[in-house]
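Note sheet for the following structure.
Every protein chain except one is present and positioned as in the full complex.
As written, the chain order gives the labels A, B and C, with residue 1 at the start of each chain.
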Amino acid sequence: MNTSFFSEMLQSIADRSRALILRERREPSHERSAGIIELCEDLLSGRGEASGVALANEILAEYADLTIGPRIAFFEALANTFGHDRPRIDEAVAAWRADPSAKVAAELQRAAEPRRLELLRRLNLAPGGTAALVRMREQLLDAVNRRDDLRLVDGDFVHLFSSWFNRGFLVLRRIDWSTPALILEKIIRYEAVHAIRGWDDLRRRIEPEDRRLFAFFHPQMVDDPLIFVEVALTDYVPDAIEPLLAEGRTPCPPERATTAVFYSISNCQKGLRGVSFGNFLIKHVVEELKRELPKLTRDPLRVRWLL
Amino acid sequence: MNTSFFSEMLQSIADRSRALILRERREPSHERSAGIIELCEDLLSGRGEASGVALANEILAEYADLTIGPRIAFFEALANTFGHDRPRIDEAVAAWRADPSAKVAAELQRAAEPRRLELLRRLNLAPGGTAALVRMREQLLDAVNRRDDLRLVDGDFVHLFSSWFNRGFLVLRRIDWSTPALILEKIIRYEAVHAIRGWDDLRRRIEPEDRRLFAFFHPQMVDDPLIFVEVALTDYVPDAIEPLLAEGRTPCPPERATTAVFYSISNCQKGLRGVSFGNFLIKHVVEELKRELPKLTRDPLRVRWLL
Amino acid sequence: MNTSFFSEMLQSIADRSRALILRERREPSHERSAGIIELCEDLLSGRGEASGVALANEILAEYADLTIGPRIAFFEALANTFGHDRPRIDEAVAAWRADPSAKVAAELQRAAEPRRLELLRRLNLAPGGTAALVRMREQLLDAVNRRDDLRLVDGDFVHLFSSWFNRGFLVLRRIDWSTPALILEKIIRYEAVHAIRGWDDLRRRIEPEDRRLFAFFHPQMVDDPLIFVEVALTDYVPDAIEPLLAEGRTPCPPERATTAVFYSISNCQKGLRGVSFGNFLIKHVVEELKRELPKLTRDPLRVRWLL
Partner (left out) sequence: MNTSFFSEMLQSIADRSRALILRERREPSHERSAGIIELCEDLLSGRGEASGVALANEILAEYADLTIGPRIAFFEALANTFGHDRPRIDEAVAAWRADPSAKVAAELQRAAEPRRLELLRRLNLAPGGTAALVRMREQLLDAVNRRDDLRLVDGDFVHLFSSWFNRGFLVLRRIDWSTPALILEKIIRYEAVHAIRGWDDLRRRIEPEDRRLFAFFHPQMVDDPLIFVEVALTDYVPDAIEPLLAEGRTPCPPERATTAVFYSISNCQKGLRGVSFGNFLIKHVVEELKRELPKLTRDPLRVRWLL
């Protein structure tokens, strides 16, 4: 099956994710007369789809320039200005009490939705919007401690991210020595269990024939992994991690491997905390290893954790 | 920028979308003891993510085999069995009346959500799940007339599709004579304004240098366009469509073109009715044409509709 | 292994092959004062590599505009003006008679080489040069009958093509319903054994799961196949071709297939006559089928010809 048409098609997503940053530089914030809150109101009220993209773009660029104080103020606006619509809820609650039907339940649900949910959905229209919103939530997490109002905002981020990062959209990729350097560089930075000490150390973990590193990616954030796991194939059951990472060791030919040691797993996006990918990644990797090393399907692959 | 790593990464989505059909054939429905409703309950209650994928897969395969009667019964179950949770709503309503706070509004929203929303989200985990759900809604639309209960179900499909087919995920692609035949075949079939009479007619609309056909695709349905528009570049403002489609006409060199005639636009997915892409597509195509033919930016591109 | 960097790298070859035709149109042959022969002398004497590319380009564009008479005259110039260098050969022959050493043999070989060999090598520098030279030889073949002088020129084309179309450079590709239409259109046109009557007939030969069509391509002519073979997978040994091509037949699931019927093979490039790819293609296809259908490796694949 010639799937290249489709992959080329999808490539433009990658190109778009990078467009935002470029645009920021080209359109300096001269004459940004309207404040970010007004812009958000415009975006919410707007009909025009395409001007919506431009607005979303501008809001995210403005946001990126905010210092801590105004950023907290923006989060507070998300909590309050773009919160729930009390009169509308009151009305729907009254309707429910008169007629507790499916139709009124549906209206009740719509009425109770905070306005920020739709605002965040529209911000997602900007090129690179998803990645920008993940970064936004990362900063929200820093501010959220002991602030119940912001915690509700955070819950809405999690709700949206759970839908956008639906596991059906995740893409498993093996990372090896032929992977672009800009991805490898992030692997080095994100490794959270056994620190990777530079390029030579990374190479020892991805180039030998008995080593595997798999990552999940999302179509909207194609040059930034979501989570990755590191695996060593061995022909014995090891009980320490050091020999597996030692320099100068002799690789085990994969066809002789009986055990897959999962020795590290790292979440990459702090802004996606609470949207869990780990179990799903491991299931996928186990299936991938079984496909690659079919002998292991009969003599079942022993998976061992050594963190 | 070498974006090929990213595009190859995304290619696996294409591969997965085709997996469902294959699987159906290989795993015939022998011993499907549990009914489709029970399977849905299992899916909703289930913890295990990976078995969730298998369950979602099985449910969609079962669904595809249903005849009209049981299919309507399944939709009714979506409406009733998987509808709203009345006691939970009552409780939240009572809480709201006591304390109309943001926190209680959030609980009210969650309480009012029908169970089928989460069910549909989980069905989307199956390979090719999104396309299968679009087909499911297509069949729901046939059944929905004069049935208010099913209309609510339909509203939930629209709600989910609006999020999944968020414009930020859409990919614009030019369709030309180097496009895979399986896509071209669908263009012929979907054309809704000026019927395409076979391959030669199609070729006259996409191969000459003064013709363009652009389509939107979605990463989860990569071999099936969502909507497409047909454009003729001309050096005059035409007032009839026939000369533009005539055989044997002389093409206008694109660098001489002053006018872009949009002479056809076709929605391809009946199951996505109500999720509109048209304005967004046209805006994109106009920008694309301006980029390709920069002369038109000074002397502004005249866009003319001739449907 | 992430090979996408490499494939993207090679893609530019495809882009370049199309550049020639475009250029021809943009630079009409006004003011071509120098004749094509003088241009060839310039190309041969020239030092500058890049101006060589421009010259080669210009010569091939001039050639493409020649009518039959001047074209024959050009071939005659290849035979005579750009033939062997008699004094240099005489000198080398004398040297050989005095000292029949390896060194003198090498000089003898160089001395005996006709000048047109180097001329053709330099013409190959133009974008799309290889394809243009294949077309040139196609026209030479029409002229070569009963003309011994032109037959020598033809022999030099074969010599060069044997090197440029070295089997190590050929690329096997399966042609199916996801192949670009511009390739499929050529398959229809080139089929030489059992004529393909339009797109529906083509589809019956490439889309069913028990049909295969494989073609060889060359990096310098990426949108034009060199040769292709059509295969039907069957679970019996057929003795007639008609049932295999019948409309409405039931496909044989590939995993049940015991026999691969090669029912058609077509050379596509008349200009490559004498450079044979057929045996090599068949060997490759047999290996490809064995890889895809591993069961056939034990119970050896029966290959049957039905032309």
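We adopt the following convention: a contact is a pair of C-beta atoms (placed from the backbone, for glycine too) under 8 Å apart; a residue touches a chain by one contact, two chains touch by 3 or more.
Everything numeric here is computed off the predicted structure, so don't read it as measured data.
Novice: Can you say which of C:Leu172, C:Ile188 or C:Ile241 touches the chain missing from this structure?
Specialist: C:Leu172
Novice: From the listed residues C:Phe157, C:Trp177, C:Phe217 or C:Phe262, report the one that touches the chain absent from this view.
Specialist: Considering the complete complex, C:Phe217 is the one touching the chain left out.
Novice: Using the document's definition of touch, tell me which of C:Ser45, C:Thr67, C:Thr250 or C:Asn279 contacts the absent chain.
Specialist: C:Asn279
Novice: Tell me, which residues in subunit C touch the chain that this view leaves out?
Specialist: 1-15, 18, 48-50, 53, 79, 83-84, 86, 89-90, 93, 96-97, 100, 102-103, 105-106, 108-109, 112-114, 121, 124-127, 129-130, 148-149, 152, 155, 163-164, 166-169, 171-173, 179-180, 183, 217, 219-220, 222-223, 279-280, 283
Novice: Under the stated touch rule, tell me which residues of subunit A contact the chain that is not displayed.
Specialist: Touch set of subunit A with respect to the missing chain: 2, 4-5, 7-8, 177-182, 184-185, 198-199, 203, 223.
We adopt the following convention: only the chains that are shown with their structure count from here on.
Novice: Can you report the angle of the rotation that maps subunit A onto subunit B, using C-alpha atoms only, to the nearest 5 degrees?
Specialist: 180
Novice: If every chain is reduced to the average of its C-alpha atoms, which one ends up farthest from subunit B?
Specialist: Of all chains, C has its centre farthest from that of subunit B.
Novice: Could you work out how far the Cα centre of subunit B sits from that of subunit C, in whole Å?
Specialist: 43
Novice: I'd like to verify one number: the distance from the centre of subunit A to the centre of subunit C, where each centre is the average of its C-alpha atoms, in whole angstrom.
Specialist: Whole-Å distance between the two chain centres: 48.
Novice: Among all residues of subunit A, which ones touch two or more of the remaining chains?
Specialist: Correct list: 1-3, 5, 179-180.
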